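All protein chains but one are shown in place.
Note that the chains take the letters A, B and C in the order they are written out, and that residue 1 is the start of every chain.
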Amino acid sequence: MTDPKTLSPLDLDTPDKTFLDSNELVINMGPQHPATHGVLRVILRLDGEKVLGLECVIGYLHRGVEKIAENRTYTMFNPYVDRMDYVAAVSNGLGYCEAVEKLLSVEAPPRAQYIRVILTELNRIASHQLWLGTHALDIGAITPLFYTFRDREEILKIFEKYCGARLTTHAFRIGGLQYEAYEGFEKEVRNFVNFVKPKIDEYEELLTTNRIWLERTKGVGVISGKDCIALGVTGPVLRASGVKWDIRKALPYANYKNFDFEIPTGENGDTYDRYLVRMVEMRQSLRIIEQAVEAIPEGPIMAKVPKVMKPPVGEIYHSIEAPKGELGYFIVSDGSTQPYRIRVRPPSFVNLQALDMMCRGQLVADVIAVIGTLDIVLGEVDR
Amino acid sequence: MNPVTANPPVATPFFFYLLATVMIVGGILVITRKNAVHSAMALITTLLAQAALYLMLYAPFVAGVQIILYAGGIMVLFLFVIMLISIERAAKERQFNRQWLVGIAAATGLGGLLIAVYTTTTKGAVLFPQGNVSYVESQNTQAIAALLFDRMTGTYMFAFEIASLLLLVAIIGAVVMAKKRI
Amino acid sequence: MVAKLKRCYGSGVNALTHLGQNYLEIDHSLIAEILRLLRDEEQFDYCVDVTAVHYPKREKQFDVVWVLYSFARNERIRVKAQIADGASVPSSVPLWATCNWLEREVYDMFGIKFDGHPDMKRILLPDGWKGHPLRKDYGILQQDNEWVQINLGIESGQ
Partner (left out) sequence: MHDLVQYILSYLDSDKTPGAAGNIFWAVVYVLLVFVGLSIAVIAMNWLERKILAHMQVRLGPMRVGPHGLLQPIADALKLLLKEDIIPDGADKIVFWVAPFIVVLAAFTVFVVVPFGPTHAITDMNIGILFMLGVSSLAVLGIVTAGWASNSHYPLIGALRSSAQMVSYEVAMGLAVVSAVMMTSLSEQGGTLSMIGIVQAQQQQEVWFLFKFFPLGVIAFGIFAIAMVAETNRAPFDLPEAESELTAGFHTEYSGFRWSLFFLAEYSAMIAVSSIAVTLWLGGWLRPFPNALSGSTWDLAFSLIPGLTFLFFAAICFYNTARMPKHPLFKIQTIGLAGFGAVLGLVGLLLFVPAVRVRVNDIFWFSAKVAGFMYLYIWYRGTFPRYRFDQLMKVGWKVLLPTGLALLVCTAVVGMRSEVWANVVVPMWFGLMDLLRRIF
């Protein structure tokens, strides 16, 4: 306990002087490394450049969100969920609000539902764009990053105009919405859809048929659908392995059952398929947005929710399809104003577990590609 | 036009002794350094100085080949191998066996023999004949090619090719040995 | 399914529904058996989450909760078991590989040990940390001052 070296499980502070003698080379990647997407630390055991195994060391960004929740009221905790997956804050908010609404047995009015879906899908596109940019950057293509950030900016502008914040939006309230959609919201969203469609083609033009991109991603980090299920991997990773499962279709929440969209699946479960699946997902999200903007009804945006929320005693597990996978909230209420326990089931955390399996036998460069393709956000992994 | 007269060498003795000193110092460092990488660096210095000496002898092609093959190719592989083995341990170990006395004796003997042969034979006959004038400067590369491959004057073709065959055998042997381990 | 479970285990299993969500309350001793049965015979092939809730006033202080999902039935179920402080729970890593990190997190946060887990150590908090922060008796400002001093070289992490 008193030895600071307990921090480093493989004792890297005193490198083995004879490491060159053995075939195994232990490399510490992170927590400060350009390609670990935050403060992920990966300890690699290498034979030359081949990965024999790896261990993830996480928790550098642990803020105790679940503990904080127990000391806040339901309303007060709402902004905190944005800080977990800060790339897809709207999705986090949607999951939390819906879970508490279920606990309270209220339902958001239809207009609120539609606006929620529009914002959540916009956020899904933003999250995928950020993923694409950084993933391509990891593999060495620097240009897509700037393209995706340019287009993601338009989404953030819509968020900013809607609720005043760009990243940690706190867009939804328990029971509906606080803000009515601003004037011209629908037009701007429509404009954005038309603006971003050719841009997605542009990304694909840069990468989809690029020989080097194909060589770097095809057959890299392969994981079968069966392994995905065993490891609890969800989201685009699961779908790229051929399992057609999306919570929006399987256990519809919000008003997703009103929309017509496809679930893209891959065949090989490799990095390239995951890339394709996410590209199609972006287009499908645009489809949902288009339908939602057309069908958005008039009406109230807030359900009747008591000022002081005291959900009846009980438990609820509610999950949504976040851009990264199944994001679940397990809430235990003891009848007071504060949740007795909130458990967040973070998709990134569970997906990251598959890293070891996906990287075995691959090369160091593939580890980077696989970390990128898992699309983890360390704020969510560590909470 | 004779290129030698058109472009006379500058300060030949000075450069010769400079390069010779560099070579000897480098050679001594190669065998005295305990760190293998330092030894390799010293060897590279020696080889480069040697290439410079070739240049002084109007043998630019040989100098170029010396740089490409030895300094640029073989020594890189040397360093490659040295880096993959543990240097710290090698540095701690005693160098070879304690036979430096025998070594010095052998070196002195060999050197003495060389000097003796040189002094005795040059008294009467010429040990090193004057170089063929046509081989210098502009035709150096072509002359070597002629010596090796020409139908009329090429006398070393067989030896040259057989040497490359030997290298091929070595490469195949290395591959076979490496494969067995895998 | 419920009837079958009832037949096999009698009073050890209690099937309930709350807000339209099904859950089973099972006895501590039946955890391994029922989880295996749920996976193998009832096709709950996806373990969504493993977590725990602390009730310090109860005799058996902890609720350990498994959230399971079946792709074939498109159905979610929660399994809940009460555990006394200090008692250990059979690990479900052999059933669902995903439980590896999830169980480690439960151990990290609550101090509940899982028997047969391949690598039972802390995951989010540093290895040398004292205390399990999601227990109700662990204050929100509380921290392992000794660890912070030694490893971070500061008096307080606040």
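Criterion: contacts are C-beta pairs under 8 Å (C-beta built on N, C-alpha and C of every residue); 3 or more make two chains touch, one makes a residue touch a chain.
Nothing here was measured: the structure is a model prediction, and the numbers come from that model.
Student: The chain left out touches which of the shown chains?
Tutor: Hidden chain, whole complex, touched shown chains: A, B.
Student: Out of A:40, A:87, A:125 or A:139, point to the residue that touches the absent chain in the complete complex.
Tutor: With A:40, A:87, A:125 or A:139 as choices, the missing chain is touched by A:139.
Student: Looking at the whole complex, which of A:52, A:206 or A:302 touches the chain that is not displayed?
Tutor: A:206
Student: Tell me which of A:25, A:52, A:250 or A:263 is the one touching the absent chain.
Tutor: Reading the full complex, the residue touching the unseen chain is A:25.
Student: Would you indicate which residue among A:128, A:152, A:216 or A:248 is in contact with the undisplayed chain?
Tutor: Only one of A:128, A:152, A:216 or A:248 touches the chain omitted from view, namely A:216.
Student: Even though one chain is hidden, which residues of chain B still touch it in the full complex?
Tutor: Per the touch rule, chain B residues meeting the hidden chain are 6-8, 10, 35, 37-38, 41, 44, 60-61, 63-65, 67-68, 71-73, 75-77, 79-80, 83-84, 137-138, 140-142.
Student: Can you list where chain A touches the absent chain?
Tutor: Counting only chain A, the missing chain is touched by 15, 25, 27, 33-35, 49, 136-143, 145-147, 150, 206-207, 210, 212-213, 215-216, 363-366, 368.
Just so we're on the same page, only the chains that are shown with their structure count from here on.
Student: Once every inter-chain C-beta contact is counted, which two chains account for the most?
Tutor: Per-pair contact counts point to A-C as the maximum.
Student: Report the inter-chain centroid distance for chain B and chain C in whole angstrom, where each centroid is the mean of the CA atoms.
Tutor: Roughly 72 Å separates the two chain centres.
Student: Report, in whole Å, the distance between the mean C-alpha point of chain A and the mean C-alpha point of chain C.
Tutor: The answer is 24 Å.
Student: List, in ascending order, every residue of chain C touching at least 2 other chains.
Tutor: As it turns out, chain C has no residue touching two or more other chains.
Student: Which chain A residues reach two or more other chains?
Tutor: Counting only residues that touch two or more other chains, chain A contributes none.
Student: Can you name the residues of chain C that touch chain A in the complex?
Tutor: Residues of chain C touching chain A: 18-19, 21, 23, 45-49, 51, 53-54, 65, 67, 71, 74, 76, 78, 96-98, 100-102, 105, 109, 122-128, 130, 133-134, 136, 138, 140, 146-147, 150-151.
Student: Can you list the chain A residues touching chain C in their complex?
Tutor: That would be residues 1-4, 6-7, 9, 58-59, 62, 64, 66-68, 70-71, 102-103, 105, 227, 229-233, 243, 245, 250-251, 314-317, 319, 326, 328, 330, 332, 340-341, 343, 345, 349-350, 352-353, 382-383 of chain A.
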